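Removed: one protein chain of the complex. Kept in place: all other protein chains.
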Amino acid sequence: MATDLQLPVFTNNSENELAGRWGMVIDQDICTGCQACVAACAMENNIPFVGEADAGYGRTMHWIRIERFWQGTFPEVKMTPYQPVLCQQCHKAPCEPVCPVFASVHSVSEDINLQVYNRCVGTRYCANNCPYQVRVFNWRDYTDARQRPELVTLQNQLNPDVTVRRRGVMEKCTFCIQRIRHVEDTAQSEGRDVRDGEVVPACAQACPADAIVFGRVDDPTSKVSKAAITSRGSHMLEELGTLPRVTYLAGGSAQ
Amino acid sequence: MSQQISRRDFLKLAGVGAATTAVLTGCGPASRYVTRAPYIKMPEYTYNGLSTFYATTCRECSAGCGLVIRTMQGRAIKVEGNPDHPVNLGKTCARGQATLHGLYNPDRITDPIQRVARGSEGGTKMDWDAAIGIVADALSKNKPDEIAFLVGMAPDHLFDLVADLAKTIGAPAPVRYGALGMFEARTTLVKAAEETFGQTGLPFFDIGGADLVISFGANFLETWLSPVAQTREFSKMRRGQKNKRGYLVQFESRMSQTGAKADEWIPITPGTEAMVALAIGRLIVEARGLALPPAFANVDVNGVVEASGVTLDALNRVAGLFSLYDRPLVIPGGGALGLSNGLQTAEAALALNALAGNFGKDGGVFISPTNPLADQYHRPASGREMQDFIQRMVDGKIKVLFVHGVNPLFELPKKLGFGGATKYVPQIISFATFPDETAMEADYVFPDHHGLESWGYQKIATGSASSVLSGAQPVIVPFFNTKSTVDVLLAAAQKAGGALASAFPFKDEVEFMDSKLASLLNVDGFFSAPEINTFAAYFQQYGGWWKTTDNRIAPSSADVLNRSFKADAAQFDGQGDFFFVPFVSPILGEAGANKPWLQEVPDPTTTIMWNTWVEINPATADKLGIEDNDVVRVVSDYGEVEVSVYKYPAIRPDTIAMPFGQGHTAYGQFAQGRGANPADLFGPSVNEAGDLAFGSLKVRIEKTNKKRQLSRLEGVLGVYGFDSK
Amino acid sequence: MSSIAKPLALPHAEEQEDPREQLMHDPRSRGEMNDMVMESMHSTTWKYWTVTGILAVIVVVCLFYAWYYLIMQGLGVAGVNRPVYWGIFLVEVVFWIGISHAGTFISAILRVLKVEGRRPFTRAAELMTTFGLVQAGISVFLHMGRVWLSYWLIPFPNERGLWPDFHSPLMWDFMAISTYLLSSTMYLFLPLIPDMAMARDRSTGWRKAAYRILAIGFRGTEGEWKNLITAMNIFAFAIIPVMFSVHTIVSWDFAMASRPGWSSSVFGPYFVIGALHSGMAAVAIVLFLIRSTMKNMKYFLRPEHFDLLGKLMLMVSMAWAYFYFNDYIVSWYGGDKWEKIVQEFTEKGPLWYLWYAMLFFNIVVPFAVLWNKKWRQTPWLLAIVGLLINAGMWLERYIIIPETLTINRMPFTWRLYVPGVEIVLTIGNFAFFFLLYMLASRFLPLIPVWEVQEGHESHTLRKIGKASIPTLSDME
Partner (left out) sequence: MIKKFFDALNQPLGRIGVLITLLVVFSAAVWGIAQTQKPPEQPIQFPHNLHVGVGIQCLYCHSGALRGASPGLPTETKCWGCHQQMAITNTSPLLKPLVQAVENNQPINWIPVAQVPDFVRFVHRPHIAAGLNCEVCHGNVSQMTVYQNPQVLNMGWCLACHRAKTEDNIQNNPGRDPAITAALATKRTKLTDCSLCHY
């Protein structure tokens, strides 16, 4: 057998690559924290529910969670603007180099972070190293209908485009790569480029406030690139140099 | 197959044997020995391996958002919003997303059942012919005025049929009820509009057109009226305008999700909203140096400051906002209306709108468009009407009760006595899809299809500027041996014979729908068609029919300001120390508790999952020696519940709050025995409009020395510091 | 070779402690020593079998059955959650690797430095190395979510063209631990050869068959001795860098991660010293147990050896304290927001008592006890100190892993860790270690008897001041 000894090469920071490919803008000022994205994501990506005890112990499987904090005490109490936190699809992702088996790996063609479920051996190092804490682990066999008989009928809802994960596997937001792939495939079959706004992840699709915008960040005319150009924009934990692909627009009274 | 295949037959044939076993085996190469069953007869518009999308209407609440369901090989896979639908424009809420967990819920009632004894689990299975016979007997063998229909809030084709049916046999009109209607205080809104404008209809608040929104308790981002539409409008208000950011002020005693989005959240003593509104009006008039109109003449600003706990500065600031912004809008709603003076609050808020001069203008107040199929707005039953209904039951005036789409045993306050009244009704027939509390008490359960398996239309009450009739169609073949209630009633009418049979000569519900839709032929709208088959085909394809014009009705506002408004302090029942603020869980709504994924979606403000909590101000809790997760007993004059404590920073110290949505005693494995129901505490008092004054309660708290851990998404260590547990 | 050294007549005998209290002063004949060691291996009382049986039951239930349960149910039965993705399993890994360091340190470094006091207890320490590494390896596998795929960490050519990622510290870890396990096993085996030959010549039955294989034909010729000594010298020198690198690499699992409280450049030496700290203490416990439970061991293991061990423990404890505060002060002085929160959390958070307990056990206890020579020479006291130090070092790892992981850069997710099935498996792990040791104690000579004899033969007692010190004889 001819063995290909080529190891995936970690990309350098050439200007071109820094431009990125897919990106997201989340406007915290109009996010109402309604959790539609959370539910939509779960339905699209076959995310299991874990039950009350595990949910209360930090084992929820949400790929996107909405954070909020309290400031001050009554009556001057304020809630910080809702902040949906999902995988930031870092260009220089801390989760990637620590995986011993390349299960957490960068997709060079799409410039997003991948989690290859079937390669994952469950060391959970990537989750430790993720500064955003957006990786979730299948602590139990949450999807096994033999162990959870209530799933027998519920599993009819599973999306056939997305792998159903079993115990011991790390997972995270994929920017709905099945939708990206589907749209790319359609565009290719029609002999054209992917149009702006054609790829819509489940969260952005559901968001009643239209607070989530998704698209190509390397295209300066795309909706997402335009939305990101504002003084309100920032990246989460920018100081770590992870080059996230999700831009947050600050909430509150900033113009 | 020789005869003409109706549209429904076609779908039925198409889906039989669709593959369900593949793709389910998970992350491992274990799928080798699965089998694949191809379609017997594939629908012609379906391709192997490609999804098929069906437009339909969401039935999770009565707002009626348009959905597009992605299906594959006969299975419903994903809920997406219908981008054309004027109510939601392609967006959905969490409840809408989880509707598939209702469709494929493991606890659904699979067959028609005759209960051995009321309240007992299960029962003997029947076949549908026998079931139809029982319905036919019930319709024909009872005196017409002893037949009662109790249906859900959504004004759909079933409601039309039942209304027609009742009219034909001479029975009392069907009663529509839903807990959301109670918490929204729709009757109060409608009554206030009627008194203020002299016009019947549900007020429409054009949030998207406004640049300043002042809300008195209206939780319009959560469950109030049409949340998805209002969220979209909110987003337009906040960031959709050029060079201007919309401003939201929220008056309420407990910070709701809407309050969390407010730029200014002003805690206010419950029941003082009306006077605060009038005081703001007076301050505006005074600041502008105008003559004081009678509307605001009676209010004493200093007295208001004292009663409401809102500082004069705050009142002045809010009054000042009216001059800073071009299109202010005042919304009364939710908890503020469910008080003994709720009608006053609604009217005072409308008076403020009148002062802002925004009746019938962009960013102002309208009357919601009337529906294409209705001449005027039919509001659901108010609390008082439900009390009358229950009284009729107790008096033995109801011999047979048909229940569909509503779960009065859970949704009505226990104190109203529906549970006790059922024993005076000899025959209760439920059409419930799920084994809810009322279905458990019914003699017969003839399960209806899930919303995604059934045909129908829904008359949209509000949420869109145009008049909308939303369409529904089955997206999959019925998963269980259920039958559409409309079909059951139509078949029963045929079986009963006589006038009934001739009044309803329809083969099935699609024909019935067509008969109703016929009035829309050749009417200008999103599409129009000259004959019914074309129209019906478009109707299914686009998920409904709607006008493309602005059909909102501008209210007449001539002399609102010259009326005199009252603003009394609200009356509170009971001797407790705390005001009680019940609110509908924004995630679960009234009927979401049986969907596991909704249970696991965290509450937006507290991030609690899977349970009920009571919100207490941390300072109050410390004073009482109560910690997070302590179980306390909340006691009102009418009942008590035991519930875990959540120390909520944004609630008045003299107020406690509890979400509605849990506390089921039936309703499937995910809902049963989980949490507590705040409606158990409610009293029977109603406000002037007849809506239940559910918030007019004073309760007290008793410690129980028990602890029950609440499941939170938030990490307590990080959000509240190391010291808290 | 000289004849057996005779006890010297000391000029001021009445002022001296009895010279026979030291092993070097108390030589017995070779045959006698061999028989004493053989007897210690053969004497199996009912107590021994009871303890072994109980341990075996514990291992089967708490380790193998619990592991099966863990694999079938998934890691949900353990206490790990978000954000504490690594729990007690990793604590155990670091702990056991730490324990394993003492063996090499005592055996290799002291051998290289020709410290005579090491002779009777090198074997016990080396066995600890190997068995500790076995536990560490088990803990690594316990920790993995899909352990049945763990062979993917091994670089082997496959049809997919996939390799493990050599960027990952876990990969280095995997390599380092397997190298260390291999080399320490070899290093355990080499000095065992003459003893195996000795045992072969003095036993019958299956033991003889087994020893015959293990002795690989060693007969004690000059050439064989020469080769053996050369091999041991090479190994002794070669294994020292391996030993230092292993724990440095283990520390890189943490130091390379971008977690507050972890990314610290001093972690390498700090972890090595920590490993020695717990390792020395563990040797003290094991020596005490051997001495008090096995036959004839009071002859070989004497207060002088505990004294030496006590001194080493004191020294390492001071070094550990230096490195700990080095790490602490740097992150305190550095003023990074998140580092500060981590420190505040460990000191004032809900688990503050662990931090104080750790400092007390690791610094205060050895300081208070080990300065006193008499106390150092009291085996049971030293064993208790060792126990406390091990508890302290276990807590130190607990603080570094699950407790530090509680804090991250997303305060919304901070959550405490409550161990679940880990506790059972930890019990199983310890039981397995002791079970292996128990079985080995009746199969392998725990005293490297040839080394002791070599010491007797090649050393004489010299009087330096008032003390008589065994020194290399002039002949060498």
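The first chain written gets the first letter, and so on, giving A, B and C; residue counts start at 1 in each chain.
We adopt the following convention: contacts are C-beta pairs under 8 Å (C-beta built on N, C-alpha and C of every residue); 3 or more make two chains touch, one makes a residue touch a chain.
Given the structure is predicted, the values throughout are model-derived calculations rather than measurements.
J.: For the chain that's been dropped from view, list the shown partners it touches.
T.: Looking at the complete complex, the unshown chain comes into contact with A, B, C.
J.: When the complex is taken as a whole, what residues of chain C touch the one chain not shown?
T.: Where chain C meets the chain not shown: residues 158-161, 205-206, 209.
J.: For review purposes, identify every residue of chain B that touches the missing chain, sorted by number.
T.: Per the touch rule, chain B residues meeting the hidden chain are 13, 16-17, 22-23, 25-42, 47-50.
J.: Quickly run down the residues of chain A that touch the omitted chain.
T.: 4, 102, 105, 107-110, 112, 114, 116-119, 161-164, 174, 177-178, 181, 185, 188-189
By our rule, only the chains that are shown with their structure count from here on.
J.: So, comparing each chain's Cα centre against the centre of all protein Cα atoms, which one is closest?
T.: A
J.: Which chains are joined by the largest number of contacting C-beta pairs?
T.: Ranked by contacting C-beta pairs, first place goes to A-B.
J.: Distance from the CA centroid of chain A to that of chain C, rounded to the nearest Å?
T.: Roughly 44 Å separates the two chain centres.
J.: Indicate the whole-number Å distance between the mean C-alpha point of chain A and the mean C-alpha point of chain B.
T.: 32
J.: Would you mind pulling out the distance in Å between where the CA atoms of chain B average out and where those of chain C do?
T.: 67
J.: Identify all positions of chain B at which a residue touches two or more other chains, and write them in rising order.
T.: Expected reply: 714-715, 719.
J.: Got the chain C residues that touch at least 2 other chains?
T.: Residues 83, 410-413, 415.
J.: Flag every residue of chain B that touches chain C in the complex, lowest number first.
T.: Touching chain C from chain B are residues 714-719, 722, 725.
J.: Under the touch definition given earlier, write down the residues of chain B that touch chain A in their complex.
T.: Residue list for chain B touching chain A: 20, 22-28, 72, 75-81, 88, 90-98, 100-101, 103-106, 108, 221-222, 227-228, 231-232, 234-235, 238-239, 245, 255, 257-258, 260-261, 263, 265, 267, 479, 586-587, 596-602, 604-605, 607, 609-611, 617-619, 649-653, 669-670, 674, 709-715, 719-720.
J.: Name, in rising order, each residue of chain C that touches chain B in their complex.
T.: Per the stated touch rule, the residues are 83, 344-345, 348-350, 406, 410-416.
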